[in-house]
Structure formats: structure tokens, C-alpha cells
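As you look at this complex, bear in mind that one protein chain is not there, while each of the others sits in place.
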Amino acid sequence: MIYLDHNATTPMDRRVLGAMLPYLENEWGNPSSPYRFAARARLAVERARHKIAECSGCRPEEIIFTSSGTESDNLAVRGTAYALGSRGRHIVTTAIEHHAVLNTCRALEKDGFRVTYLPVDHSGAVRIEELERSLTAETVLVTVMHANNETGVLQPVREIAALVKRRGIPFHTDAVQTAGKMPYPVCGLGADLISLSGHKLYGPKGAAALFVRETTPMSPILTGGMQEKGRRAGTENVAGIVGLAHAFSLSASLAEEEYKRLETLRDRFEQRVLASIPSAKINGAGAPRIPNTTNISFDSVDGESIVLGLDLEGVCASTGSACSTGDPEPSHVLLAMGLSSKEAQGSIRISLGRESDEKGMDAAFEALSRTVVRLRSISSV
Amino acid sequence: MIYLDHNATTPMDRRVLGAMLPYLENEWGNPSSPYRFAARARLAVERARHKIAECSGCRPEEIIFTSSGTESDNLAVRGTAYALGSRGRHIVTTAIEHHAVLNTCRALEKDGFRVTYLPVDHSGAVRIEELERSLTAETVLVTVMHANNETGVLQPVREIAALVKRRGIPFHTDAVQTAGKMPYPVCGLGADLISLSGHKLYGPKGAAALFVRETTPMSPILTGGMQEKGRRAGTENVAGIVGLAHAFSLSASLAEEEYKRLETLRDRFEQRVLASIPSAKINGAGAPRIPNTTNISFDSVDGESIVLGLDLEGVCASTGSACSTGDPEPSHVLLAMGLSSKEAQGSIRISLGRESDEKGMDAAFEALSRTVVRLRSISSV
Amino acid sequence: MGSVTSKENAEQPEYSGPVLFYNDTVVDHFVNPRNVGELTESETDGYGLVGDPSCGDQMKLWISVRSGRIEKIAFKSYGCPGAIATSSMLTDLARGRSVEDAKRITDDDVVEALGGIPERKKHCSLLGVMALQAAIKDWEAGRGLKKESGA
Partner (left out) sequence: MGSVTSKENAEQPEYSGPVLFYNDTVVDHFVNPRNVGELTESETDGYGLVGDPSCGDQMKLWISVRSGRIEKIAFKSYGCPGAIATSSMLTDLARGRSVEDAKRITDDDVVEALGGIPERKKHCSLLGVMALQAAIKDWEAGRGLKKESGA
């Protein structure tokens, strides 16, 4: 299998499983229980928090554990909106956010919030001037993702953070696709809330985190016991949290090296595709991108058919975000970039990761070539 | 170690870990991804849903996976309240619910819902007549737990279900402490929404479920991708879900036998305590209880001190629910049963489980005796 | 190369939930579509064009009719695997049948012949049926009739 869908999920690092196993086997105490056996589980959770804070460049108290990137996004967006709803009811986001942010904003619209969905340019990046113009005295949250999951395009998060800070508006960035991939700690970006997810960085599914600056007001969305200092109730997924922290620190230590390696592999792959598959087009190539992602449009063939064709040749790729697969709608991200519905439907996403190498990329390229040629030969358009 | 805090959490069954490992090691695909490798993860999730439905006595489409009993409770209570808020804004619950329900109801009060917190009698059970009187035309949800986590007292859930059904009001029961413990499938109780949690039934932390009758309106509380048919967004914790299903079916198959075995052990333990520790009192003894739980008050000693004393003798017990440990307030459950604040503060919970046996219970009794005697000797009251 | 559903179901036959993935037959029709191609102008007695590429799928279908029977059939299809496989199966079902019979082929027939198709792909099976109906109408409305009467 040549797995090229690392933006959907990643294999769990063996060392991560190793770190988790003690908490699945022997250290199964409830971290909130009042005896020494369970205190070991509590200590494991707090050490994990420490480790993540170190890799992110923040303080341990600013890390909240959740169950998924989606929950982190929901907590960030709903949490600040509810906490600040009396101060104002306007939220600024972009048209290209992950559904975890986008559909949450839509849900808040039903609760009486007004939401601005900023457009992006043809390269897939939001324009800072446009964002600035959208801010009002009513704006209580700006949420702009760090790197888009479908195209890899990086948004001007640092600039947004600086701009929004001056106005005193909380700023959330969904860093699910960049945490553990960038050669710098995510909190350095200056956002007030940052989402990350374990299974995107060679950690477990079911464990994720949200950084929340201590001064940022936030209501909980899961209420109950006093876990996470009342900011997120529910018995902690101890093994998952330990795995998340271990995975994050491993990723962070590899990030610089991997960044360069994947960029070389990705760029070479793109060049071969552009050189030999007529009318192939790289989406987002005009903007800075994370190095592991390429999104390619082909004329007159359907993305899902390409993906099945690749699958039958042992290559795993996707049409866009995994959670909307099956969705008959063309990608909202590509449409926002100005692609036609047909172009969007003829696109696939290839996302590289740690096991990716030249040999695999060459094989993937051959399989892609063959598949596109075959589908074009039976296409009616 | 003699672990007697199974209501806080349980050790994970080795067979459960065995069932999970493939999904932590090799089958790490994202269940929503469109290739065959990932489809195996999807299939695992759907098989788990099937298994849980079978053990619960419902249809697979009626099971939603969540990350904790707390999230299940939040989804049930917030989800129905939001979905039905336009029909009415009154919720009926009890004073003895777990904080996951109680604090969620309190949060809904801030959103303009009126909540009735039904009292319980001295035995710790809610009275059906009182519940009936509390219902109004505005009532959109009744939520009453199946067995209380601190006392083990069973609530008249079957009767409530019948009563509430006639009125067309959705009924939620928190069965976190009974799922996998009762010798019958929980859905037979007739509730419309039922919460259960993996780590309470020898499964993993971070995996739980909510049964929702297909006709019961419910808004999602986590929005994003279309996982769980839009009712709970977020990449599935595949290994956790597989573990939850396996653990539940193992528990269900052992339930009848364990029920009797634990009842005998528990009753014998209580008799020894009552016979030899002056002024010890069993809370909830006047009502039907789950067989693994005993809650005991001692005069003039503090529960937390007893728990530490026991811990130092290798016995794990607790003062109440794990998630409120550290809370300086006396148990809201015991206060609701009419205990004085001092009596409540002098109480501990002992909850038995699969590894409990006569030898362990005898040792625990000896340790408890010694601890209480010692603490009484230094007590100022 | 088999599809996951059938392979997995064979291994663990206890699962009987909804069809989640493409089965072997569907994949086979996707990889080796039957009757793919075009008929020449002279061969063509009826032609149907349905769908819209900007809506995700499109299909062209050609039939050659002799004595009220579909003698030749060909298609080209743009769309998802479900669209390609159902198009292919539709042509297989229609080939050799009388026009009257072929008219009665439904999307359910196509899905059944494929051994099922994921729920969210059911609408794809309509494409082939509609293209065939269009081609038959085209044949009835003149071109075909003219040719047949001229023959």
C-alpha cells in the first residue's frame, strides 16, 4: 500500500503505542480518584500537558484535552461565542475552513450570531485587508485556519493575530494540519486559541487538544465534573492523552527535517504530473503551502473515480476532507478559490507523510497517469 | 492492591485490549476515507455499533458514539433541549444526578430553561408521584438516572418511561452505572435516550455511547463532518469504539452471574461493618440497589481521611464520584437523602467488581475497621 | 482487487448492516465497463445525452435498433464510480432486448443486477436509465423511425 492521505489520518508511531500501553494495561486508574494508584494516571495526564505546552510554546494550564480536532474547534468557536455573546454577536471566519469550524459557525447563526465568511483569492489564501474591513465593534471572534486541509495553503495567521490583538478580539486558528509539521512552535503564531488533533500527527484517534490563552474567556461546551479545571468535563482518555503528547513531541522533533524532505518529494511529484498529464493543474500553487500536500485538478474526469482507480492500484488518496467523503457536493474550498464546479469535481488530494519516499511517489505517479488516461478514454466530456 | 472503586473506573479486560490492538497498530485508516484500507476501519465501527445495539436491545442506527459518559449525558440533555426549545422550556431531573446531567441542567437554566430538581426520599429514590406532579405542558425532557453512582440506588426508570411516554415527553436515563451490570438489556427500560460509558464496564476510557430512539428529536452538540449521520462530528476513535463494543458484550454475557456474586459479597461486607463498627450506617439500604455498591457513613470521622487511611493499607475506595473528588462540598446525593452535612462528610463509597473476592473483601473490612478506630481516637468530635 | 464489503463480509459474515462500499461487481464494471465507446453516425438509431458535467455526472448513450430490438448499444460516461458502473450495467441489461422491454428497465433493476450500491450513490443509477429512455425517445421521435421505415 502506498498511503498518500496523511491529511485524513496518519499511522500511529510504534513508540506512541509503546507509551500508551502501560495506561491501557496497568495504569487504568481514574485520574480524579483520591488514592495513589489513580494519582499515577493523574500525573501522566499532567506530564502530557507539560510536554504539549513545551512543544507548543505555551504554559501547561493553557492546554485543554479534548476528543478530536473537531471538538477542539467546537470548544474554541462555541466556547468564546457563548462567553462573549453579551458583548457582541459577530464572528469572522473564512469560506475555506474545515467543516468543524464552518458548520459550527452556521449553527451559531441560528443562535443569532452574524458570521462573515471571508472569500479567498485564486491561490486559496485569505487577504488580510479584507479581514480587517470585516471587523466591527460587535466582532467577538476571528477564526482562520493555519493550513487548509485540502490544498495545504497557509493563511496569514501571524499577521491576523497581530491585527486582531490590537483590537482585543480573540483569535482562533485551527492548526490541525500544521501542529507537528512546522519547524516552529504553533503558539508563536500569536493566536489566542489553537486546535490540534492526535491522529493527524502519528498519534491516536480520540485525543486532541485546544490551547486557550489564560486571559481568553471561554465557556465549556461539555459540563459535568471538574476535569480540565471545569473547562471540559468527562473522564480523561488517559492513554490517548499520553499518546497525543508523545506523538506531538516526536513530530516536533522531526518537523524541520520532514518539512524539507516532503517538500522535495512533493515538488518533484507535481512537476512530473504537470509535465506529463495534459491539463493537470495544481490548486493553491500560487501561495505558500505546507510541504506535504498537493491538490490537483484534471479535466473531464471525476475525482472519486480517480481515487477508486488509484485504490485498485494500491494507492490511497482522497478527493478532499475525509469527513465529507460521500458528500456529493464539490469541495467548498476549491469553489471558494474560483474553480468551476466541474473543475472542483475533477480534483484529488495527495498528502505525504513519514513513510513517503521517492519510490512510492514514482509508483503513485505511474498509477495516477494510467488512471487518468483510462478514465479520459471513457469520459463523455 | 484491593481495588474497590469500580464505580469510578474499571480495569480494562485483557480481551478488550486484544480486540483494540489491531486498530492501534495496523488498521489505522480514517473510517470516512474512500479506499478499501480505510473501509476496514469503517466496517469495524459499524460492527461495533451492531454489537452494542444487540446488547442494548435496540437498532444499530440508534447508537451514537461519543467520548465519555459525560458527553453522552450532555448530548442527550442539551441535544433534546435545543431541538425542542421552541416547543417548551421546562426540564425535569433529580437532585441526585451525576454532575454531567446536573451541571448541564444548570447551564441550560442560564439559557432560559426552567429546571425542576426532584427530591429523593431517605432511601435515595425519586418518587414517581412527585415526578408526575412536576410535569407541565412545557416539559420537553425528563432525565432520571438508572442507578446512582454514589449509593447504587436504582430509580424507578421503567415506571417513569411508561408515564412519560403517555405524555409524549422524551425521557433520558443515565445508565452509566448499570450498562453491562444488569441481567437485562438497557433499552428494555423504555427510555428514549440512554447514556453508557466504556471505562465503567471494563472497556477503554475515551469511548462511550448514547442510545437515541429514532423518533426522538436531537440537535448535535459537536458540529462538523457527517460522522454519526451528522449527530456527532469528529473522526471516530476507532480502537476505542471497538473496545467499547467488545467490553460491553463481555459484560453483558457475565452480568447475570456477576450480579449474584457481587450481591453476596457486598451484603456480607455490609453485615460485618454494621456488626462491628459502632454507628456505621448504610446509605440507601432501604431501596433496591445495584449489587456492587455500598455507601457507608461513620460518625465523627472524615470520609477523605478514611479513604487515605485505606489507601495506605492498599485498599482503593472513594468518598463519592471521582470527578468531584477534591471538591470540598459534601456529597449532593447524600444531602438530598436527608443526611446532615457532617454525616455526608463522614461517608465513603465501596464499589466492587470482577476481581473482587471474599479474601479481598475481608482484608478491606479489616483495613476499614482499623482506620475508623484510629481516626476516631484522634477526632475532636 | 475485490471490494472491501464482500471480502470482509466473507471473513466475518455476521455483519448485516447497510451497503457501505462498492462491491466486486460494481468495481468490475468500473474497471472494465461493458459497451463503452460510441456508435458511428450511420449505426446510430437513437442517441441520449443526460446529466451535466457541472453537476457531477454526464452520460451519452447510443443505440442501434433492428426489428424493434436493441442490437448495439454504446456509452460514454463522466462521473463517479457509481455512475460509470451503473451506466455499464444498464447497457448490459438493455443490449439484445426489445425496445419495449428495455423501456421498462428501472434504476432498481440496475442496482439489483450490480448486487447493491451504497445508499448515497443510488441516484447514479438513474443516469443510465434516463439516458436509455432518452435514446429510445430519440429513436421513436424520428431518426430511428425514419431509418426503420426507410429500411
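Note that the chains are named A, B and C in the order they appear, and that numbering of residues resets to 1 at the start of each chain.
We adopt the following convention: contacts are C-beta pairs under 8 Å (C-beta built on N, C-alpha and C of every residue); 3 or more make two chains touch, one makes a residue touch a chain.
Keep in mind the model is a prediction, meaning the values are calculated, not measured.
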{"item": "Touched by the hidden chain, restricted to displayed chains", "value": "A, B"}
{"item": "Contact residue for the chain not shown (choose from B:Arg15, B:Lys260 or B:Lys342)", "value": "B:Lys342"}
{"item": "Which residue of A:Ala39, A:Ala83, A:Leu254 or A:Ala363 touches the chain not shown here", "value": "A:Ala39"}
{"item": "Where the unshown chain meets chain B, residue by residue", "value": "300-302, 304-305, 308, 312, 326, 328, 330, 340-342, 345, 378-381"}
{"item": "Interface residues of chain A (partner: the chain not displayed)", "value": "36, 39-40, 42-43, 46-47, 49-50, 60"}
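Throughout what follows, only the chains that are shown with their structure count from here on.
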{"item": "Between chain B and chain C, centroid-to-centroid distance (C-alpha), Å", "value": "53"}
{"item": "Geometric centre distance via CA averages, chain C-chain A, whole Å", "value": "39"}
{"item": "Gap in Å, rounded to a whole number, between the CA centres of chain B and chain A", "value": "33"}
{"item": "Residue numbers of chain C (touch at least two other chains)", "value": "none"}
{"item": "Chain A, residues touching no fewer than two other chains", "value": "304, 308, 326"}
